[in-house]
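What you see is the complex with one protein chain gone and the rest in place.
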Amino acid sequence: MGILEVKGVNKRFGGLQALGDVNLSVKENSVHAIIGPNGAGKSTLLNVLVGKLIPDTGSVMFDGKSVLGRAPYEINQMGISRVFQTPEIFGDLTVLENMLIPCFAKRDGAFEMNAITSVLSQRDVIEKAEHMLEEMNMADKQHMHAAALSRGDKRRLEIGMCLSQEPRLLLLDEPTAGMARADTNNTIDLLKQINEERNITIVIIEHDMHVVFSLADRITVLAQGSPLVEDDPQNIRGNPLVREAYLGEKA
Amino acid sequence: MDAILLQILNGLDKGSAYALIALGLTLIFGTLGVVNFAHGALFMIGAFCAVTVQRILNISFETVDPTQTDFLGNALIVKTPYLEAWFGPETGGSIIDWAVPLAILFAIPVMVFVGFAMERGLIKHFYKRPHADQILVTFGLAIVLQEMIKFFYGANPIQTPAPEMLSGIVNVGAIIGMDIVYPVWRIVYFFFSLLVIGGIFSFLQFTTFGMVVRAGMADRETVGLLGINIDKRFTIMFGIAAAVAGLAGVMYTPINSPNYHMGMDFLVLSFVVVVVGGMGSLPGAVLAGFLLGILESFASMNEIKSLIPGIDQIIIYLVAIIILLVRPRGLMGRKGVMEE
Amino acid sequence: MLGMNKNDTTMLLLVAVLTMLAPFILNPFPTESGWAQFNAGYPDLMQRFVIFGIFAIGFNILFGLTGYLSFGHAAFLGIGSYSAVWMFKLLSMNVIPAILLSVAMAGVFALVIGYISLRRSGIYFSILTLAFAQMSFNLAYSVLTPITNGETGLQLTLNDPRILGLSQTADGSIPVTSLFGLEMRSTFEMVLGPWAFQFNVGYYLSALVLLAAFYLSIRIFRSPFGLMLRAVKSNQQRMNYTGLNTRPYTLAAFVISGMYAGLAGGLLASMDPLAGAERMQWTASGEVVLMTILGGAGTLIGPVLGAGFIKYFENIFSKINENVLHGWFGALPDGLEDLLVTLVYPFVGKGWHMTLGILFVLVVVFLPGGLVEGGQRIAAWLRRKKAGKNTPTSTIEPAE
Partner (left out) sequence: MSNSKFTRRGMLKTGAIAGAGVALPTIFTASSVAAYTNEPTGGSVTLGFNVPQTGPYADEGADELRAYQLAVEHLNGEGDGGMMNTFSSKELQGNGILGKKVEFVTGDTQTKSDAARASAKSMIEKDGAVMISGGSSSGVAIAVQGLCQEAGVIFMAGLTHSNDTTGKDKKANGFRHFFNAYMSAAALAPVLKNLYGTDRNAYHLTADYTWGWTQEESIAAATEAMGWNTVNKVRTPLASTDFSSYIAPVLNSGADVLILNHYGGNMVNSLTNAVQFGLKDKMVNGKNFEIVVPLYSRLMAKGAGANVKGILGSTNWHWSLQDDATKAFVKSFGTKYGFPPSQAAHTVYCQTLLYADAAQRAGTFNPCGIGEALEGFEFDGLGNGKTLYRAGDHQCFKDVLVVKGKENPTSEFDLLEVVEVTPAGQVTYPIDHPMFAGGALGTCNAG
């Protein structure tokens, strides 16, 4: 029984079958990659997982509980964090403030009317945020406006924000898109470290095969909204079906 | 039955003005992404184009008539328009009589110019600024325009009658064997608005220029990447939107005498229309304009008012609230445009 | 001090000094001089400065922090005023219960309207609030006249019950609003040479309330709650994916700012017990939007400045008539006098709207951050000048 179980998920948009009978089982503490050509339904699947879309049929269980019908913030509270293709951070706030928000959310839950005390008096939260920034090597940038960060720093900040919530499952949507090779490698190392040291399960959608094969324990290939194959990386590498669907090569 | 048909007709007629103003507002929002609080002022300036033309046609020379006295008891100074002197009272008089339709010719260049000047001089600096800033600057501009008109034309309404030939009433129900009389000019206004709306839609649909603009409305960046100067075209669209508002104003003057604050009276309403239709949707703006016009007419019927007192005071807002809650993107809004 | 950092403490002290000394600061010109026209230090206007300041501070908690632009906040001001006047009519002329009821009623209405309106965001939210406010205004003006007294506005009469007070005083007039016997309208005048300064009880009560409101707003800005609200403005998507439910945050902000508006409405009625329906019109809602943006949305002091700015124009510039102008320029040769009067006249008196409109445009074009940014630029310029040319240009910190 995996930590994330997707069973028989279908989703149609008008006449288009975006997801057709998707089954997926993600093992705890693994890195599970979802690959597939453009339009294969990767993003739709991700949106189903985080509660943004509700599938027509099927079930999505996280740690034995259904996520369907719950608002994104509730699913997040269950322990699923998401990293976006373009980093979604609070551009108007400082880096430290960015980091404080998930720390408050972790401590106080979805809503807390904490309107009179000063942020500065919440030492526990501030320390936790500062600590996390140090781990992300961003302590020196904590007073910068987040919008002014470089793309790689934004990505790290976003991942750091997700981590400070202590999630059990981290979803990443093409985290290295548009990154230089060096940054990509840094990100790969960071994700490996997260998976190994923090025991966080990772589901990653990725185009870059270098990233996929460096990280993944298990790979699902989506094509036209349905899983084509699910297997270990070495088997995927040699699978002719995958080559055909994904790379357009004849076997 | 007659009463209901009459109110539908009345709603279409009221809706014409809403639709025309909302259409221009949507054009500006859809192309430039600007929330234009000065749009009502453009409508008002259009109306005052009609007043101006009327004044110009009425430029007179003065003669003293000793047989009559003025309010101070002096000999009365009689004013005769030059037009009547030149072409004879008959022809001259009828030229003056046609001041409002003639004003259309005057208003188009004036409004396009005003639109260009507004866009180039002020609004183009606000594309990247938050909506709140756009609202403040266009609102400030609206006040200035309005006060300028007040300074030159006063605060009281000024009558600008329709041509004699197009005044009066006509029995439009005669075709279907009913007795539904309606003012001729209001029917003219309705068809005029259809004409303008049709003109704008076919312009956008069938010309290359229009196609580029529509593409730009849908995805500005991509069109920009194609090497097409979309900004210039958008500026022209602003001029066109101003002209639409202006024409709506010109033709509206015989229905209700124009005054300097008529734009503000329409402003809130036209925003409600745009939002109900769907931000950025041209057909939505038109549809919502007519729909709200009809609903407003129905709400003012005695039978309805006696059921729900005060309904005619709030109907527009009530409908807007319901539609926004049930269908957030408005009647015909594209999904995702300014939604959430 | 008081749980605030140094900058905020300085700001609060500054506001405290300004409000407490306002009767002096606003009356810089001797009474008999031609410039006395520009004096604003009389009770009614000073009260309006601080009361609309409170209104704008509250509005800023919603708009400045969350970015939700409400176009219907005047409705809460109106509800506050009506509640307060009803309290004066039914209970007593003491302002405390009146103000408490104002805040409570505005809070209740804000909860209902906010709950519905906040289901949408962006311009849709604005239109929803606008629709609610316009409905309130239209109904208050007509159908609800038994409650609101429509066109005239709700006012006190000699036959009001006033259970805990007198229906009418011994000499047959309507009693006046008071704070445990201290009459709001009591004014003490100090004449100092050619100057005359007025100290009004109502003003000082309002000013103290303003200080409390301002202090509370600082605390909210600096609290985790305030941080969350700023995060809502910055990126709602991320908020949701951080396990935070934005709806209660925005609703709480909406209700708080509605209660501020109710407080302002209650105070307004306490200073002058009449509640007119126009208080709820969309233009009145627009006015507080303009105040906030003009002063600097999202800054602490900006809204107060914006409120003062607009109220000053409304009350001072509108009173300058042709006679006054002739008085000013009377010393000049006739031709020049007439020319100047002709040039200035369209912008004052009945033309005060024009001046206000022009200033809106100028401020928003040249000072995107509102008056606060103007102040910061001047300050930065002064600092640079003082430090000589070598110092690098200082960055402009947002004044939060």
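By letter and in written order, the chains are A, B and C; residue numbering begins at 1 in each of them.
The definition used in the following text is that a residue touches a chain if its C-beta (ideal position, glycine included) is under 8 Å from a C-beta of that chain, and two chains touch if they have at least 3 such contacts.
Just so it is clear, the model here is predicted, and its values are computed rather than measured.
Undergrad: Counting the whole assembly, list the visible chains that the omitted chain makes contact with.
TA: So, taking every chain into account, the missing one touches B, C.
Undergrad: Touching the left-out chain: which of C:T19, C:N39 or C:S206?
TA: The one listed residue touching the chain not shown is C:N39.
Undergrad: For chain B, which residues reach the chain that was dropped from this view?
TA: 2-3, 6-7, 10-11, 13-14, 68, 70-73, 76, 150, 154-159, 161, 167-169, 179, 181-183, 185-186, 255-257, 259, 261-262, 265-266, 296-297, 300-302, 305, 312-313
Undergrad: For chain C, enumerate the residues touching the unshown chain of the complex.
TA: Where chain C meets the chain not shown: residues 31-32, 34, 36-37, 39, 42-45, 48, 138, 141-143, 145, 149-153, 155-159, 168, 171-174, 176, 183, 185-193, 196, 198-199, 201, 272, 274, 276, 278-279, 314-315, 318-319, 321, 323-324, 327, 349-350, 352-353.
One rule holds in what follows: only the chains that are shown with their structure count from here on.
Undergrad: So how do the chains connect up here, line, ring, star, complete, or something else (other)?
TA: Contact map by chain: line.
Undergrad: State which chain is most central when centres are taken as means of Cα atoms.
TA: Of all chains shown, the one whose C-alpha centre lies nearest the global C-alpha mean is C.
Undergrad: Taking the mean of the CA coordinates per chain, how far is chain B from chain C in Å?
TA: Chain centres of chain B and chain C, defined by C-alpha means, are spaced 34 Å apart.
Undergrad: For chain B, what residues touch not just one other chain but two or more?
TA: Within chain B, no residue contacts more than one other chain.
Undergrad: What does chain C use to touch chain A in their complex?
TA: That would be residues 3-5, 219-220, 222-228, 230-231, 233-235, 237-246, 248-249, 252, 256 of chain C.
Undergrad: Under the definition above, what is the set of chain A residues touching chain C in their complex?
TA: For this pair, the touching residues of chain A are 50, 71-73, 76-77, 81-82, 84, 88-93, 97, 100-102, 104-106, 108-122, 125, 161, 165.
Undergrad: Help me check something: in the complex, which residues belonging to chain C touch chain B?
TA: For chain C paired with chain B, touching residues are 63, 69, 116, 119-124, 127-128, 130-132, 134-135, 138-139, 142-143, 236, 282-283, 286, 289-290, 293-294, 297, 346, 351, 353-354, 356-361, 364-365, 368.
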